[in-house]
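One protein chain omitted, others in place.
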């Protein structure tokens, strides 16, 4: 049997997901800045990093939920070139993103990997695109979901229709305990304010942050709207 | 254009490839021991580790060619969950294994990843199985090759026929500058002595080392036969 | 928008799934025999065939739901080497198996392929393994599901526990309109009688049929227990 993971995050929260945009030293610089602001704003943060940088980020920060960008459903043994769940935990990661549009998994592999995450105590952050995918994955017991219309990733343009409200509701109808991230096309604090108002628990992004000329400014603005949202809902 | 990589290894050499058999602390323990013996025996070593452990191993050792077990042909940008070549270099890796039987690549992906390795200055250690695969990959300019009959991996039984001599010769006939590792089914020092005598430049293994009750003993024996081979051929 | 497919099958029904066990002429021989018995026993049959044989089977039989073993979510255009849904319909197929353990799909691809099936009017027969997978796929609106513990495929041994009753109930709890096939490890008529008694709508198999020395005998026995089950439940 699997052991329950402790949900490491409370909403509203920020996700900083540099994907593969940054080398190690820039990743560390972004992590240290985010860590400082997370403490200042008393806000939870999911911070992802390349596998090779996870331990460094975990060792140098205190207020981040350090999160792997992928792992494989392997156990100790063979599996050359694959990511061993136990090693993520030893490195200090507390969560793992699975099934991102840029790293899709078969349903059987996703299932097995979520089971491995529960076994080693990593929270799962599972990505889904369409309504049908959001609903299906919500039934599988993830801790957190990223609902993201694939066509909008990296475009800097948010979904024009009711995607955010609709998919957040679909997930919560299946399991209200799942935290929902809506971040596709989010480029700044205004976008985050809007998706939180539409029911999301977390938001943030990739290119809207890493490509911004002033990381401190954009992150401060994002943390500010999250803190304001928290205050107005408490 | 790509820049030339410097071949980081001189034969005869040892490969210690723990794959996913060891957690981080055991990987570090094995690395420290191998590092000590590499200095003592003045022998080159390819030491692979899980991505999450690469920086730790590189920072704590001096005599190992720290080697990633896989990377992806991405450049800085999107590529969630994939391994960015530049970050391996920043972490201290000097080589990367590609196309292992447990992580096979399409020919186009292998080609693109070898090109990325040359761009960032990582040596390539490319795996091949049959004669046809050994010959095809040898034409692509790898620094090192692992010739390995897939059926023998992890069995503790070496190929009964002339696989080792034949595939080593196939590779050298294409490009004598490629160093050839023969390690499938190798479980101890005697096996290493034999494959070096049959023309291989390097040997070592996975289960023959990590499952051995006394790592210092098995590694010392392996380093000893390599040092003897070196002396008798110099 | 997608158009609704007409469920082409009524339970209890037989599935004859020769996978890649038979060449074209043997596939045709099995199809003709199954077609004759389907008419005699007035029982619905899902009969799968290699893509290359689908049109031949459809043209030469009258009582089979001719079913493709896979298709891709492509539209007319590029897609070299992939299976175009529209061409399956033109060839006479009425259903398609998706996500078999031997041909697993990412959740996004499965979703897109089910949507394509609805667009062209093919019924979907979607495979699932664990409870979590059965539940997740049931929410996606398949016409038929094959619940199959992967470890039991091809073993000739049925699941010893309550897998059949449990997963059938999981699917029906999500959507009672989904027909459930339970066939893993089924080798003969007795097995089929048992799974129908445990709630399945359909059963049958692969190796239990194709490897049987007397196809007419084993199929007749299978049709007989299905007909008896139908009579006792009408």
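We call the chains A, B and C, going by the order they appear; numbering starts again at 1 in every chain.
The rule is simple: a residue touches a chain if its C-beta (ideal position, glycine included) is under 8 Å from a C-beta of that chain, and two chains touch if they have at least 3 such contacts.
It should be emphasised that the depicted structure is a prediction, and the values quoted were computed from it without experimental measurement.
**Q** For the full complex, can you list every visible chain touched by the one that's not shown?
**A** Listed by label, the shown chains it touches are B, C.
**Q** If the hidden chain were put back, which of C:22, C:39, C:197 or C:227 would touch it?
**A** Missing-chain contact among the listed residues: C:22.
**Q** Which residue from B:128, B:164 or B:180 sits in contact with the chain not drawn here?
**A** Within the whole complex, the residue contacting the unshown chain is B:128.
**Q** Which chain B residues would touch the chain omitted from the figure, given the whole complex?
**A** Touch with the absent chain occurs at residues 99, 101, 104-111, 114, 128-130, 132-133, 135-137, 139-141, 150.
**Q** List the residues of chain C that touch the chain left out of this view.
**A** Against the missing chain, chain C presents residues 17, 19-25, 27, 50-56, 68-70, 74, 76-84, 86-88, 90-91, 97, 100-103, 153-154, 206.
The rule is short, and it goes like this: only the chains that are shown with their structure count from here on.
**Q** Quick one: which chains contact chain A and chain B both?
**A** none
**Q** For the identical-sequence pair chain B and chain C, what's the CA-based rotation angle in degrees, nearest 5?
**A** A turn of 180 degrees brings the C-alpha atoms of chain B onto chain C.
**Q** Do chain A and chain C face each other with the same patch, meaning over half of the contact numbers show up on both, or with different patches?
**A** Counting which numbers both chains contribute, over half are shared, so the two copies meet through the same residues.
**Q** Where centres are the averaged C-alpha coordinates, which chain has the largest centre distance to chain C?
**A** When every chain centre is compared against chain C, the largest gap points to B.
**Q** Could you give the separation in Å between the centres of chain A and chain C, each centre being the mean of its C-alpha atoms?
**A** 38
**Q** For chain B versus chain C, what separation do you get between their C-alpha means, in angstrom?
**A** So the centre of chain B lies 46 Å away from the centre of chain C.
**Q** If a residue has to touch 2 or more other chains to count, which residues of chain A qualify?
**A** 101
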